[in-house]
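Yeah, one chain of the complex is gone here, protein chain that is, but the others are all in their spots.
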Amino acid sequence: MPVKTVYNTAIESVSILDEHGNFDAKLGKGLIPDKDVVKLYEHMCVCRHLDEVAFKLQRSGRMGTYPENRGQEATSLGAAYVLKPQDWLVTCYRENAGLFWRGLPMESILLHWMGDERGNAIPAGLNVTPIAIPIGTQMLHATGLGWSMKYRGEDGVACTFFGDGATSEGDFHEAANFAANLDLPVIFFCQNNGWAISVPSRIQCSAPTLAQRGIAYGMDTIQVDGNDLFAVVYAMKAAVKRARTHHRPTFIEAVTYRLGDHTTADDARRYRDPAEVESWQHKDPILRLRAYLEGKKLWNGAKQEAIEAHAKETISAVVKRAEDIDAPSNVDFFDSMYVTMPADLRVQRDTMRTSSLGQNPAELQGAPQPAAAHVAR
Amino acid sequence: MPVKTVYNTAIESVSILDEHGNFDAKLGKGLIPDKDVVKLYEHMCVCRHLDEVAFKLQRSGRMGTYPENRGQEATSLGAAYVLKPQDWLVTCYRENAGLFWRGLPMESILLHWMGDERGNAIPAGLNVTPIAIPIGTQMLHATGLGWSMKYRGEDGVACTFFGDGATSEGDFHEAANFAANLDLPVIFFCQNNGWAISVPSRIQCSAPTLAQRGIAYGMDTIQVDGNDLFAVVYAMKAAVKRARTHHRPTFIEAVTYRLGDHTTADDARRYRDPAEVESWQHKDPILRLRAYLEGKKLWNGAKQEAIEAHAKETISAVVKRAEDIDAPSNVDFFDSMYVTMPADLRVQRDTMRTSSLGQNPAELQGAPQPAAAHVAR
Amino acid sequence: MANLTLVQAINLALIQEMEKDDRVLILGEDVGRNGGVFRVTEGLHQRFGDARVVDTPLAESGIIGTAIGLAMGGLRPVPEIQFEGFLGPAYDQITTHAARFRTRTRGTLTCPLTIRVPVGGGIHAPELHSDSPESIYAHTPGLKVVMPSSPYDAKGLLISAIRDPDPVIFFEPKRIYRAFREEVPEDEYTVPIGEARVVTEGEEMTMISWGASVIQCMNAIEASGRSIELVDLRTIYPLDIETIARSVRKTGRAVIVHEAPKTCGLGAEIATLIMEHCFLQLEAPVQRVTGFDTVMPYYKLELEYLPDETRIGRAIEETAAY
Partner (left out) sequence: MANLTLVQAINLALIQEMEKDDRVLILGEDVGRNGGVFRVTEGLHQRFGDARVVDTPLAESGIIGTAIGLAMGGLRPVPEIQFEGFLGPAYDQITTHAARFRTRTRGTLTCPLTIRVPVGGGIHAPELHSDSPESIYAHTPGLKVVMPSSPYDAKGLLISAIRDPDPVIFFEPKRIYRAFREEVPEDEYTVPIGEARVVTEGEEMTMISWGASVIQCMNAIEASGRSIELVDLRTIYPLDIETIARSVRKTGRAVIVHEAPKTCGLGAEIATLIMEHCFLQLEAPVQRVTGFDTVMPYYKLELEYLPDETRIGRAIEETAAY
């Protein structure tokens, strides 16, 4: 046989609760207990409120650039819901809902975007990494974290989040390839939200699906409706099981949409069709879950009011904590560089306000001390 | 339909002339005219001889590290045979046969491995790039070269060669992704020779085929028997047509084998099973083509003797040219850095033998000239 | 003449070079319809179309590596890297290939490309959006490195860079993208690569800086009330040591100001060159006012990190008093 087929495969796409309220009872059965669905819904409401408040903080000059999460809450939340405490969640910057679900204090995220490294300190025992600013680099850390757990014989899993744009970076490829070839318990969770700032996802991947990236590595791969919490949980459960049991990675493409601008520094009207945005408004994961809960009589207007009041209260306390924190000391940025501060760095630190280049003038052999007048300036 | 198939695909593998002499008449028909097969065979014999001589030159201390090409001649030669002069061939370091077919002087390759940049000067009008030492980086240049031809409205194609190991580098991914998404006329030719130095190809790609790397980009992709000149030409013709006509890239995985050590600095016995090497000896593309030609009465012992004598003569003249070249001037390496040499660099160049750091001592304001005795040393 | 910001001057240079030479094309992330995140390429996509202003996949090594191929293929690509912090993934293609192809092939394959990169701190941006890696690239033979500090120089230097037959990294100090305007000729003109500019003449000491810090230096000099000669490098490599040495031979004292960390920053190279060229005229050690040897802090503290008037002023006084 001179031409023979040596490989074939297919990509499947999963949707359980669609935007019209259809719920696939077979796939959805027992997936998430009702009381958890309620909790998850409430959590999404609180996260959405934080998102709105953060946006306003930026607009009123009380915070730097902020990337809205709006419309993408179901992805990271679904993943976090399935992960166990020993697992690692290695995110990008649009995963507030998942991070908060795992226990990251909400003010940490605000502090980060307020330009304060203290927002990146991770509470002990919480297996998350800080917001990743450089696109596409964090997946390798997840691969290494997954590897470290396998190395120690633990059954932990590392789940990493990234966007459609990030899959164009070489590091994505290397991370997936390491995980597949070294048999590592890693989940590659791609949030395909249609855009990388102004660049549409077809420029990142002109193939019919992003999910087929996984085929290159012989990795199990699946596409899900990323605005469908149930579908996300469904895919995550399979992926986590595969990772824990067989140390095999999975690629998940979650099809979702960035309802807001890329960040507050962006103006998406420059490059997006308003009709496209409009069409996705109806697919909002929060609307969808609320309708589902109401249909099951698990939710009503009073509960909605209550959660909104709760969200308001919670978030205003969070904002207060973030804003009331003492200003960092002006030498703060020296102190976590190394466990033991190198001598020259200590001199720079200790004299940064009294000497020009942070060098003790006394060190300049024979140099006269600057006149007092100048020091005082 | 909550689970639906959104994509499916298959990888095909092509073999036309197999190691047992079977020839697929249907696929092979009219692929390469007989007289060309003879020429290609003769060329492979000459290249093989150069390879053997180069190996000996290294062993006898007359050349630096050299990577044997032995066993892989059919891949680059088949590609070069299909390419037109306007096309670019962007190689790695095991593609002597293809480079020489296109017209690169054989002594260029020897000079390169003799540690002489003059071996990298490209004759005018010859669209090839020099040997690529850093693995996995040259595919991006092919992507750019293909793009430049499309930009100008020319119908040229860029064909780039790389190994199985190279497909693990992020740059491979970026090059393929750019070519696919920007619709560029590029052929990604992977020589899967089983090994990257001591690392077997399953560590680079644990998927059933390397060809499926192409699926990630929605790229046409095919596997061929890389020791089968006909199969290589078959795949290349399709790929070139696709590139010229539709500006679409193709991924070709050619399954071949590195019969020798990685380079003369390597000792493959440390990590390879001799039985594996032995099994591939029989698949040698030269043996196979000779048997084919003999079967068609296009070749015989006398012709073989003649080509061997010719090879010997040719290569000894090549070696002589490479070895007889004047030593490069000791400032040679300054002269091609920039079109216009920066002033400080000129000082370094002009004083490199007369001053310590290539700095004219007269430039050291007030510095006394070093005593004559020291200058003479 | 038009009164332009630095961003506008660069935009104008791009338009003029693209009009003049159809080998010039722009590629990068968000450079197309969006006009770049700083709007430097605003209007170009509309004007020159899809083929000449190209939004690429999000991959910096890919952008530079394909630009190298474009350049070897006879074009004059002007890739944009969105922020200097994202030069990292392209570092290998820049240093291993762009910088080496000419000498590697003895001039037969060359890389006339201009890599545009916003650089430096002071705009309250997130992490990795405020660094100053110029000395890394100055240490890479085969490149030219340029950093204007004014709209006039920006336009003239960018035109020189695009026309230069060798690879140029064109750093754009983002802090002053829109900080002030300057008269910029509408006609094309070039500012030569490799020539520093004496901004203000002076007798007591020489101050050397480049990019956005030049503005800080001007303010500090004015505040000091002293006669200080300010040299704006404009080109990082090849470095115009002649202009610097001429000044220091006259003044006997020098202060260098840059945002990058101190250790192995460009300040060290300049200080050493001054010592080599002006040893007997030097009356005080050359002072460096630089970023600290720490990671640039998040923006709450970035102004503590960046050399400011106070720190520069203190260096002036220390150097004068020495």
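Letters are used for the chains, namely A, B and C, taken in the order the chains are written, and counting of residues starts over at 1 for each.
The rule is simple: contacts are C-beta pairs under 8 Å (C-beta built on N, C-alpha and C of every residue); 3 or more make two chains touch, one makes a residue touch a chain.
If you're wondering where the values come from, they're calculated on a predicted model, not measured in any experiment.
*Asks:* Taking the complete complex into account, which shown chains does the hidden chain touch?
*Replies:* Within the full complex, the chain left out of view touches A, B, C.
*Asks:* Just name the one of B:Val6, B:Leu27 or B:Ile197 that touches the chain not displayed here.
*Replies:* Considering all chains, including the one not shown, the answer is B:Ile197.
*Asks:* Using the definition of touch stated at the top, determine which of A:Val14, A:Ala97 or A:Ala175 touches the missing chain.
*Replies:* A:Ala175
*Asks:* I'm checking contacts with the chain that's been left out. Which of A:Glu19, A:Glu68, A:Glu95 or A:Glu117 qualifies?
*Replies:* For the chain that is not drawn, the touching residue is A:Glu117.
*Asks:* Which residue numbers on chain A touch the omitted chain?
*Replies:* 88, 117-118, 120-122, 124, 129-130, 134, 137, 139-149, 151-152, 158, 170-171, 174-175, 177-178, 181-182, 333, 336-339, 342-345, 359, 363-367
*Asks:* Tell me where the left-out chain touches chain C, residue by residue.
*Replies:* Listed in rising order, the touching residues are 61, 85, 88-89, 91-92, 95-96, 99-100, 103-104, 127-128, 135-136, 138-139, 141-142, 237, 239, 260-261, 263-269, 271-272, 275-276, 279, 284-286, 288, 292-295.
*Asks:* Name every residue on chain B in touch with the hidden partner chain.
*Replies:* Interface residues of chain B facing the absent chain: 64-65, 112-117, 133-136, 165-166, 168-171, 196-199, 203-204, 265-266, 270-271, 327-328, 330-334, 337, 342, 344-345, 348-349, 352, 355-358, 361, 364, 367-368, 370-371, 374-375, 377.
Going forward, only the chains that are shown with their structure count from here on.
*Asks:* By mean C-alpha coordinates, which chain is most distant from chain C?
*Replies:* B
*Asks:* I'd like to verify one number: the distance from the centre of chain A to the centre of chain C, where each centre is the average of its C-alpha atoms, in whole angstrom.
*Replies:* About 34 Å, centre to centre.
*Asks:* Would you mind listing the residues of chain B that make contact with two or more other chains?
*Replies:* 170-171, 174, 177, 181-182
*Asks:* Can you tell me which residues of chain C touch two or more of the remaining chains?
*Replies:* 56-57, 59, 61-62, 89
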